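Mind looking over this structure? Questions follow.
Subset of chains shown; positions unchanged.
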Amino acid sequence: MIVDNALYRDGERVDLGCEPGDLTAVRGSVSEPHDFTWVGLFDPTSEELARVAELYGLHELAVEDALSAHQRPKVERYGDSLFIVLKTLWYVDEQDAVETGEISLFVGPGFIVSVRHGDGASLTDARHRLEASSQVLVHGPSAVVYAVCDDVVDRYEEVANSLQEDVDEVEESVFSDGRTNDSARIYVLKRELAEMRRAVLPLREPMNRFAAGTVGGVHRDAGPYFRDVADHLARVADTIDTLDSLLSTAFDAHIAQISIQQNDDMRRISAAVGLVAAPTLVAGVYGMNFDHMPELHWMFGYPWALGLMLLSSLTVFVISKRSGWL
Amino acid sequence: MIVDNALYRDGERVDLGCEPGDLTAVRGSVSEPHDFTWVGLFDPTSEELARVAELYGLHELAVEDALSAHQRPKVERYGDSLFIVLKTLWYVDEQDAVETGEISLFVGPGFIVSVRHGDGASLTDARHRLEASSQVLVHGPSAVVYAVCDDVVDRYEEVANSLQEDVDEVEESVFSDGRTNDSARIYVLKRELAEMRRAVLPLREPMNRFAAGTVGGVHRDAGPYFRDVADHLARVADTIDTLDSLLSTAFDAHIAQISIQQNDDMRRISAAVGLVAAPTLVAGVYGMNFDHMPELHWMFGYPWALGLMLLSSLTVFVISKRSGWL
Amino acid sequence: MIVDNALYRDGERVDLGCEPGDLTAVRGSVSEPHDFTWVGLFDPTSEELARVAELYGLHELAVEDALSAHQRPKVERYGDSLFIVLKTLWYVDEQDAVETGEISLFVGPGFIVSVRHGDGASLTDARHRLEASSQVLVHGPSAVVYAVCDDVVDRYEEVANSLQEDVDEVEESVFSDGRTNDSARIYVLKRELAEMRRAVLPLREPMNRFAAGTVGGVHRDAGPYFRDVADHLARVADTIDTLDSLLSTAFDAHIAQISIQQNDDMRRISAAVGLVAAPTLVAGVYGMNFDHMPELHWMFGYPWALGLMLLSSLTVFVISKRSGWL
């Protein structure tokens, strides 16, 4: 689907009075040196993408990559144009899950083509923000690349914060007094951190190259801005590493807690067994059939026996309590 | 076995009207500058390989490597020709196992010799696909190298997907409620991932060099295509790393599950013991032989005792239920 | 809040007779080549920082970073000025916790602007010490940067020492005879070490560059002093790594101790069960109703039975003692 398609001149969107789908018209309106067009596609069919590819001369391998949504983040050069793939991430609260989408950018002289897959990563906001500040947009396609990267990485931070909260919850649960089974949740969180790492890590190197201003097609003056993006990425990567290693430690602690609880249970059970076994022995004694057992003939023999039973139970109870077994 | 042996000119297979086994005839038909021959061998005897080696001037060390199927993936230069070893992988569903084969390629000016070991990696399809698109084949031996590498790496991805499914099954089994013993399966999967890693990792560096176009004998224009192969390899390597680390976490979770189940069993057993021990004590009491035990002479003494027993059992049962021990 | 704002000339603070808040007056008093001003801000509002930024021409991205306190330590160049971010750490004894703050430094020709967040990292002492030794201060902004870095890193060492003590305590607790649950404490210490690592590690590379004297804006002669700071950082990093790995080992030992204690308990419980089960069997025997059981008619049959019971208990006790089960 062609979401939007516009010509930008001097940092302003030019109203061409034609449909976004009229690719040739928009492309043909480029007339001044710094004019550029931005074609925005969402889950395009291969036909739609082929039309755009032909019009803008996109490389077949890049187009193939942009069509399916299972690429690694990367920045590749094809002749004088760049092909950028970003993974988008968002956190779905109801499922405690991190969802992924993908944005591919084709950046060439006088044009940018964005291809988006997956729900949670609309570029409409980024486009509107850019159109609202013409002093940024005037820098051409580089400005769009920055805006998109910044937007994507900002969402990484939101996702990292949500996962941070999840880890805090797990931590609390592990060290709570109750019997909890946190291993499944820890497993899921580790899997999502791994997924996030796959989105974040490969992006660091190209962002640093953008920051250093050594990538043709990205404006040198944009360096500090991409350095800012790279810095955010580094922070996100730090958070991922920290959370992952905290989860590992939490998992070990979880195992330790289970062992300690098992110990506690075992001792508590033993004390309970003792509470019953002691009076049972007393009962056994007075169930013996000796001819000469004076207690059996006492007037208060029976209460005496019951007293002995109670006393033996009490003794076990007190000893257990004192040694912390109950 | 000599599987196929053909002369290619201007991207087309030339019908020479001679047997594939007639090595000299095919070799001798090379007459124009961009002509090249492709000899395809499958599990060749040392004699067969020696004949080919002599005709095409292959280096003895490379020939020795190509004869046995236990090499590491590598790309080596011998004078003006290249020697490439690739591991082929395929997944055998019935055994949940990853099988490995090997393809060796000798690439020199005007010829390519492929030596294949192992069932699951036929090059016939790759050859047919190439012969069907003469605009690719026209690039000479580089095109064949690309076609073979692409084919091999595509199968890596298939195997990775099969292993991904296996890991998903293990995950489900580990976190299911039943008593499962998943350690053997996790072990086998880890072993297969290690085997896969040995096939995949050593290939990344030469593919990147092919992509950079810095390897003599491989066409510079083929760069983006090999970059595509390198990209697939990187994805496969990512998947392997992720699966391996997920399996480690799943294994730890498996241990935790076993511990938790043991705890649960222990508590359930204890509750059951209590259910019997309490009425046994009651029976013991009324088995005592005191002269003065009023209950013994009650009309309903016996039902009273049975009631007491039931009551004590019920008490234990209720307490166990409430505290989650049953 | 503007904490201080002064002009330094020839290593001495110049008394301008104006308020610290009068930014323009102080800035305007710079007249000689080596004059420089030092503006110190604490938790500034965005308005305060914006005024300073405008006056000193600070880059908007750096200003944005300095405003919030969630940056990674870093050193960035903007034109001819440096932007330095340091994390400050201090140990709060009552909570056994490591708290973090942040100091941002803008260093340009003829000025330094320090922005501090968080309680525990006052720069006032550092400023006073500097003002007291004019032979250091005469080196200009580099001297201030060194003084601040030195101060911050010295506190890292204090925090590392406090954590070292905590680890010693944990170690003692793990290997004590008592039943301890140290996993929560080990977890918390590992989390704080991770936090500390995040503050310390990213600083090493820029400090080494300062030490090498290759960073414009930092005086080459200050090299050995920054090498000293880098050395302290390396020591702190070593300590962190060592403590972290000791904690991992201590944790494993903790698990082993729990297992051993469980073994001990299990054997002790079994011995106790034996102490009761043996006499119970004896009582059972003499509770049998056979017509011909000679002991039942003995004069001292009852004491004999009690003796047997005691003896059986004693036997179990002695065996248990000898085999170390009690």
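Labels A, B and C are assigned to the chains in the order they are written; within every chain, residues are numbered from 1.
In the analysis below, contacts are C-beta pairs under 8 Å (C-beta built on N, C-alpha and C of every residue); 3 or more make two chains touch, one makes a residue touch a chain.
If you're wondering where the values come from, they're calculated on a predicted model, not measured in any experiment.
The copy number for the entire complex in this file, given 3 shown chains of one sequence, is 5.
The rule is short, and it goes like this: only the chains that are shown with their structure count from here on.
Annotation: the chain A:chain B pair of sequence copies touches via predominantly different residues, less than half of the used numbers being shared.
Chain B maps onto chain C through a rotation of 145 degrees [Cα fit, steps of 5, range 0 to 180]. With each centre defined as the average position of its C-alpha atoms, the distance from chain A to chain B rounds to 26 Å.
Shown for chain A are the residues in touch with two or more other chains, namely 255, 259, 262, 266, 273, 277, 280, 284, 287-289, 293. Put simply, chain C touches chain A in their complex at residues 59, 61, 65, 70-72, 74, 76, 78, 179, 181, 183-184, 186-187, 190-191, 194-195, 198, 251, 254-255, 258-259, 261-262, 265-266, 269, 272-273, 276-277, 279-280, 283-284, 286-289, 293, 295-302, 305-306, 309. Taken in their complex, chain A has these residues touching chain C: 171, 175, 224-225, 227-228, 231, 234-235, 238, 242, 245-246, 249-250, 252-253, 255-257, 259-260, 262-263, 266-267, 270, 273-274, 277-278, 280-281, 284-285, 287-293, 324.
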